[in-house]
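Omission of a single protein chain aside, the complex is shown with its protein chains in their original locations.
Per-chain numbering from 1; labels A, B, C, D, E, F and G assigned in written order.
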Amino acid sequence: MQAATTPRAGSALVPEHPLEDLIRSDRIPHIWCPGCGIGTAFAATLTAMKSSGIDLHKTCMVSGIGCSGRAAGYVKLDSFHTTHGRAIPFATGLKLGNPELNVVVFSGDGDLFAIGGNHFIHAARRNMDLTVICLNNLNYGMTGGQVAATTPHLARTTTTPSGNPDAPFNLPLLAWASGATYVARWTVLHTRELTESIQKAITKSGFSFIEVLGPCPINYGRRNREKALQTLKLYRERTIIRNHADPSDLDVDFTKQVILGEFVDKERPTCIENYDKTCRLPE
Amino acid sequence: MQAATTPRAGSALVPEHPLEDLIRSDRIPHIWCPGCGIGTAFAATLTAMKSSGIDLHKTCMVSGIGCSGRAAGYVKLDSFHTTHGRAIPFATGLKLGNPELNVVVFSGDGDLFAIGGNHFIHAARRNMDLTVICLNNLNYGMTGGQVAATTPHLARTTTTPSGNPDAPFNLPLLAWASGATYVARWTVLHTRELTESIQKAITKSGFSFIEVLGPCPINYGRRNREKALQTLKLYRERTIIRNHADPSDLDVDFTKQVILGEFVDKERPTCIENYDKTCRLPE
Amino acid sequence: MLEQITITGFGGQGVVLAGRILGQAAAIGDHRESTLVQSYGPESRGGACSAQVTIADDPIFFPYIQNPDILVCMSQSGYDKHYMTLKADGLLIVDQDLVKPVGGGEYFSVPCTRFAEELGNKMMANIIMVGFFTAITQTVSQAAARQTVAVSVPKGTEEKNLKAFDRGWEFAAATLKGRRHKAAGHIGVVA
Amino acid sequence: MLEQITITGFGGQGVVLAGRILGQAAAIGDHRESTLVQSYGPESRGGACSAQVTIADDPIFFPYIQNPDILVCMSQSGYDKHYMTLKADGLLIVDQDLVKPVGGGEYFSVPCTRFAEELGNKMMANIIMVGFFTAITQTVSQAAARQTVAVSVPKGTEEKNLKAFDRGWEFAAATLKGRRHKAAGHIGVVA
Amino acid sequence: MEFWRVPLDAQAIEISRGEVHVIEDRCKGCGYCIEFCPRGILAFSARFNKKGYHPPEVLQPKSCVNCHYCEIICPEFAIYSVDLSSLQPPGL
Amino acid sequence: MEFWRVPLDAQAIEISRGEVHVIEDRCKGCGYCIEFCPRGILAFSARFNKKGYHPPEVLQPKSCVNCHYCEIICPEFAIYSVDLSSLQPPGL
Amino acid sequence: MTGDEACAEGALAAGCRFFGGYPITPATEIAEHMAERLPQLGGTFIQMEDEIAAIASVLGAAWAGQKGMTATSGPGFSLMMENVGLAVCTETPCVIVNVQRAGPSTGLPTMGAQADMMQARWGSHGHYEIIALAPSSAQEIFYQTITAFNLSERYRTPVFIMTDEIIGHMSEKVIIPAADRIQTEWRPKPSGRKDRFLLYKPGKNGVAPMPAAGEGYNVHVTGLTHDERGYPEMSVDTQAQMMDRLCRKILDNRDDIIMTESHHLDDAEIVLVSYGISSRTSMAAMQQARAMGLKVGFLRLITVWPFAEAQISALAERVKGFVTVEMNLGQIHLEVMRAANGKVPCHLVGHPGGTIIAPDQVIATLKEAF
Partner (left out) sequence: MTGDEACAEGALAAGCRFFGGYPITPATEIAEHMAERLPQLGGTFIQMEDEIAAIASVLGAAWAGQKGMTATSGPGFSLMMENVGLAVCTETPCVIVNVQRAGPSTGLPTMGAQADMMQARWGSHGHYEIIALAPSSAQEIFYQTITAFNLSERYRTPVFIMTDEIIGHMSEKVIIPAADRIQTEWRPKPSGRKDRFLLYKPGKNGVAPMPAAGEGYNVHVTGLTHDERGYPEMSVDTQAQMMDRLCRKILDNRDDIIMTESHHLDDAEIVLVSYGISSRTSMAAMQQARAMGLKVGFLRLITVWPFAEAQISALAERVKGFVTVEMNLGQIHLEVMRAANGKVPCHLVGHPGGTIIAPDQVIATLKEAF
């Protein structure tokens, strides 16, 4: 069962997949479903890490629990799959324990904004030196598709069988209001912009947040009559890139239009800078 | 040891204190220190409850843990002193369990925004029918004056002995960004405005948030060279009332100027309205 | 009488649903006792997954199956993991395109995934398998199985799924006929 | 030798600090053993509060005091709660303005809160009490107590606090003198 | 330390006459009522209350305008003013 | 279902020639590479891979412009393109 | 019907009209079923932001007068522990379901275990008593959920249902009786003058009547040590009184609370002790052993906490030994040992988790040890 058209990948004749050195290929195929957006966002993260020029030996990935939270398990770097919602405080300790490390948090919307919401806003407030990538698939994928704090109003999930009564968070707005110094949103279809954005976030100090919209065809998609390809079509047809848009305009409502772009990119002293300046008196 | 100038309060000759029927007078004097702002904010809350005309038999107060969290222990209504940070989810269950109840959450900045921050933003997102009053004294009073998520940058506390390295939250901004439909800020010196504001919040449905700045002379004040009266003077000299100010201008920095007022007062369906409409299908 | 059936495959193939249909058909349709235990991993799709269905005339204490009477494999990895557990005289049923049994034992096979793709939805492979299984093993009655399929699938897809069931049933009928036909000749890997 | 001292008052009067000064003066200054356990409520100010100081020549196992040798009361409620625990031949010391002992037992008193207000800071009442206590009881040496006051109070307030200590000490000296003076007369509530 | 004598909302209050009551043992001597009474008619008394604080006393009872500010700023439910007329029912 | 054939950033990519490689057993048949290849040169094969999916095959190998879009959109690390020149070192 | 669904149906039958939850494998299906069914019955389902909020909301709903429930698994159970303490201390009725999976930590989320049994007893700080039940089939989980609510209301205490992934996900026939054949209880209600009402003054059974918010009793409820009025009182005496009440209402009513099921204990020489899914293994093993001529009996713990120590102590006087069968490395086994008090040997057939224990393992231990 070999590809008839090309020689075997990785053989002497053929170069490896360009990310082969950064993935734990002994664990591939990963657990993500066909058409799941996580893999693409994860690949973009690895590409950005590589192209950013940072020292990969000093680079870590931290995840919480969830389908997106499995990311840490596939990157061939020091990687930590923690508890549900706690990736950010774990990452905070990791970074404070050794400020030389580049710490990237990759996790899901449920993990980072439902159970983990408090850690997010506090890390943003402190301007903690982390890059946080949230794969937002509008629901809890891993547990079978329950409502999340990002699920659109009236969308169907297993715990909102007649539609979600509540309104979702506007994540970039929340990040900005909490003090994040870099905030962006892309979809997995906007892979190149996403990759550039992650690269920028990784090289920038302070708290960076990137929301990545990606399909969960199996749970969210199935219950809301969206096949994976249809979701990607929505990403193309109903999005518009508007850098520096007003954060309060960034609701995710695909019945209207969803704004993508780089919304915040500002400077303020980071948590570590502040600590060093304030608490480590020179005397 | 009687007041020589007036007959004994509560005696046949003299009317009682106007709030006597709403306080558990068998527990007075309360635990709050001399000059502590909590008592004044608490009294304003009781006055607002009375004057709002709501059915007091159907009115509850829920608090978390902290000096401010002791409020629930002094009101002669159904009152709940819960666990640290969990006043809002407890209140959520109380309200959903019996939507006829008026539920007022009265607690401290540490309780509501450090350990309890996640519940706050989620309740605001859902537009849960609660009135949340946060006594912000810029630190953890009850445990002896540690840094809070509201402590000004560089202020001294027992856990930031050389000054707080971090920046505080802008609470009204966070409330607005999370979806609160009524947001205001006052100081205990602005007792009348505060009382009116609370009254408005209680009678309005949905999630209302009122931040009340009040001194903690014993812990915050002592370490930052502010006696209680000095703090109240700051409240007068360094505040300005600007209703509908831009939420992002609302940082609390008494070295500059602090904006007070009613910032948000809008309508959107509440959690209970949404649930009834979406999940309780008429069929 | 006690029959123990293990069904294995990938998550997403509907292995558990197939097991549930069989168990429910036996319990509700045929008025017997049944238990179904499932085993699956963290993956929503593509992980190893199995359903263990016990059908009996008396109450069932121990719902796990160590050595099934019947093993149904819808993936190669499921087969690889489970074929050693099948009873010596047990019955093996596989997806014809996805599973290549080793050794020379007898077994039945149905190209249920291919059939499902032909019927327009790969997700119906399990229902085809249920139809095939029912005809081959007669562990549950056709009526009970068909009826349970109808109430177990999403509303609006009943007709399609019954068609899938019938497709499996018919293929089994043809297989059995072919096998009877060849019975005089060699017995080995068939259909 | 083992001396057990209980100091009670309101939170915020510095009762625990007073206890700590005595314990530390004994341990570091006078090279004896000491323990201090404290008891207080949730209030930062105004709640009932007590410090139990044990001073001994040998290691102290049990740090709690059931029946103190010396009871110091800086609040009426502290007195009310504790006076029954004082040993039969124990010594009672109170704040003269805030505590009115019952019954006719002998005791010493000092208006330490009033003195502290006169010295400009009510918060120094405890240090005045330490001075008074040291002179009256001689449980710790004056030098050790004075020295410990100096290192225990906030930087910049040493001088004021030493003045407070001395004020208490001197008032005790005067009291003792008065008492010796009256000793030939009736013995009872004095000073 | 000097504080201003006009509460933030003095102008909003109708002027009438009041009688101030102090529940002395509730007072914790914060001084807010004293400092913020628009008529400056309160002062610390020399007495200690049960808790060792000096509760306020009214220096010029006749000057109270019943503005209630002492009442609403007091964190202790320890001071309040009543409309003098309400104490003297018509006919007495 | 019809999808557009021009990736969002097609204009940004320099045109060269590429060779596409598929690691078939990694593929889960999502079809993204097929749908979003700007040259429309990929299609599902009829084969099942180990997991029961039909991996893509290249219909017109010569038309690949080495834009890498199939590579970066693939969630499975299953497809990638290499610059044809890099496979043929000068001199060979 | 799966065990999880049966649990949800049992709750509804018991009168539960509030569910505050947070998804977690393998308990999610309980929440999903409640989300579907509760609004149809005038109740309310809410998915909270985490398990801490979930249990806090259940306590709030209980004080609003509802019967409330939440369901979780190990990681969420750990997070709930602080507020379990609040429920115990404030004597708030509620039911908490733990569909156990293999741990520690995230462990094997989709695979069963019974390793949170001691956590159920001791997981919150401070000393307290608790009630925990362990069903062994989908049908039984239906009934035990009703019983859990009844005990919870009767004793004003949180009650745990300690089930596991296997039962939770197992499909079995479940017969749901007509509503009028189901006995449901409510917390004792106060009577008499509202202004003289004492929130924590015990009535019969040591349990105090409980009003709901809005009924005019002006209750004060606190997790601080409190007196009979419910007022916080920072004193050793009040602490002693409160602790005495909290513990005795459970311990003095053990006869009412502890349910067990006996199989062949009359002539048993060796007694299997087990609960939940492992009792199915034990039943099968007992039958096999009997068939082999071994005089094996089986004591099934339906109530796991409070522990049936009197019964085991009594058995210890006349049997030759105990074998505890459980999917952990020895938890209830420790209790059996303590209750047996050295009278007879106690063995463990334990398992680190991930799959049910095979009857063979029990037989092997029986053969080896006796």
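Heads up, the rule we're going with is that contacts are C-beta pairs under 8 Å (C-beta built on N, C-alpha and C of every residue); 3 or more make two chains touch, one makes a residue touch a chain.
Keep in mind that this is a model prediction, so the values were computed, not measured.
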Consider the whole complex, including the chain that is not shown, and state which of G:15, G:43, G:65 or G:85 touches that chain. G:85
Answer key for A:17, A:86 or A:156 versus the chain not shown reads A:86
Sort through G:176, G:243, G:294 or G:369 and give me the one touching the missing partner chain. G:243
Using the definition of touch stated at the top, determine which of G:42, G:126 or G:293 touches the missing chain. G:126
Touching the hidden chain in the full complex, which residues of subunit B are there? Just list them. 65, 81, 83-85, 114-115, 117, 140, 142-144, 146-147, 149, 158-162
Considering the entire assembly, which residues of subunit D contact the chain that has been omitted? 19-20, 23-24, 27-28, 33-42, 61-64, 66
Given the full complex, what residues of subunit A touch the hidden partner chain? 24, 26-27, 57-58, 60, 62, 72-73, 76-83, 86, 88-98, 100-101, 118-119, 122, 275, 279-281
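Keep in mind that, in the parts below, only the chains that are shown with their structure count from here on.
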Please report the smallest number of touch steps linking subunit C to subunit F. 1
Across the interfaces B-E and C-G, which one involves more C-beta pairs in contact? B-E
For subunit D and subunit E, let me know how many angstrom lie between their CA-based centres, rounded off. 37
Nearest whole angstrom, what separates the Cα centre of subunit B from the Cα centre of subunit D? 40
For subunit E, give me the residues that contact two or more of the other chains. 28, 48, 50-51
Hey, what residues on subunit C touch two or more of the other chains? 41-42, 45-46
